[in-house]
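As you look at this complex, bear in mind that one protein chain is not there, while each of the others sits in place.
And now, chain A:
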Amino acid sequence: MNTNTQNDSGGSKARGMLRAAGRGFVLAVVSLPLAVLCFTLTLVSIALIPIGVGLVTTPWVLTGVRTFANRRRVLAAEWGGVRIPAAYRPTPEDANPWTRTFTMLRDPATWRDLRWLPVDMTAGFLTALLPAVLVLYPLEGFALAAGLWRTMTGGPYVEYGPYWYGFVPVSDQTSAFGAAALAAVVLIVAHRYAVTLFHVHFRLTRAVLSPSESELAERVRVLTETRRDAVDTSAAELRRIERDLHDGAQARLVAVGMDLGTVEMLVDKDPEKAKQLLAHARRSSADALAELRDLVRGIHPPVLAERGLGDAVRALALRLPTPTEVTVELAGRADAPVESAAYFAVSEVLTNAVKHSGADRIWIDLHHADGHLRISVTDNGKGGAAVGTGSGLTGVERRLGTFDGVLAVSSPAGGPTMVTMEIPCVLS
């Protein structure tokens, strides 16, 4: 049993060594030309920016570099078990070349990629190739001992003196055995360290390619802030709901109960008065229902629960006094919290548009692409809307921030105003 296990582990180690050598070889051979190509194209493309050509080519080239780097991230996870997080900033899809180029160039992740490429084509290349060399080189040593030494030292090679295998000069069968001994040592080293060495390659990649600590710290800061906002907002919401229930529905139900108690007392003595009170009680309960309905709409609109975001926004648009066109392209439903945040964000933006813009038309577009829910609300009003002027857009920004969503406002004086919102999410 014991022997078997040892054989197994020895066998699996040998397989691991061969796999590391094979993969390393492929990786080295394929990635070297690609890395050189990426690096050269990037340098040329950036150099061409001043004459304009670079503006068009740079986003393409940098996207290629990112694809290459991402492919290597996947390989690092699959082959080396090393996770390398990617931290690219989202680039606006439909922006002009100028914006795209400079958004990408301002992204520290881009520069990290460019620092990584030269490292990858040198140290990265060597560390990937080394396991293959350690496995292949001993084969030559054994071949020399098996008789290859005659060919390598005889015939036309005579004038070159002894054949050097590593540091062993091979000139006869004895020294050829010496070479074989060295080969055996190298093979043992390979057997023991090939896999580790291969992993060194991925660790090197991670060291250069993963986001720096300051970026992570920035991310933590943003998360802390948005979480605090979310907690504050939901606490305030709860307080508002409590107050509304307390002053509204609850109070009305108390009144209904009181009316009914009085009716009980009056029903024999003064039926006419009792009837009046009954009517009053019915009105109170209807009012309580109406208030609860409004309250529910403010917590989670029923259409949203019943139909999802698309129809909820359509229903919202139908309630607006301004004619509104809604276009929805959603293949499924987002998570309930995301739907809710998106709904209230749209609702707030629409309220703003109706109240302040003076627009007589509004267009809403909802679609999902590249893992993002994208919503734009456009009106033909007088413009001049901005985040942070107490316009309610700050609240929207905060609401979306909880879900890593972003808000952008384009509202030149004279209009039109376009508010774009983006929330990363998946549809199911």
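Some notes on this structure:
As a working rule, contacts are C-beta pairs under 8 Å (C-beta built on N, C-alpha and C of every residue); 3 or more make two chains touch, one makes a residue touch a chain; residues count from 1.
Assume contacts and distances are computed from a predicted model.
Going by its UniProt record, the hidden chain of the complex is named "DNA-binding response regulator" among "Glutathione transport system permease protein GsiC", "Glycerol kinase", "DNA-binding response regulator" or "Phosphoribosylformylglycinamidine synthase subunit PurS".
For the chain left out of this panel, the touching residue among A:Val296, A:Ala336, A:Ala408 or A:Val426 is A:Val296.
If you put the hidden chain back, the residue from A:Arg307, A:His367, A:Lys382 or A:Arg398 that touches it is A:Arg307.
The missing chain, though absent from the display, is touched by one residue of A:Arg89, A:Arg282 or A:Lys355; that residue is A:Arg282. Seen from chain A, the chain kept out of the figure touches residues 282, 285-286, 289-290, 293, 296-297, 302-303, 305-307, 311, 314-315, 318-321, 323.
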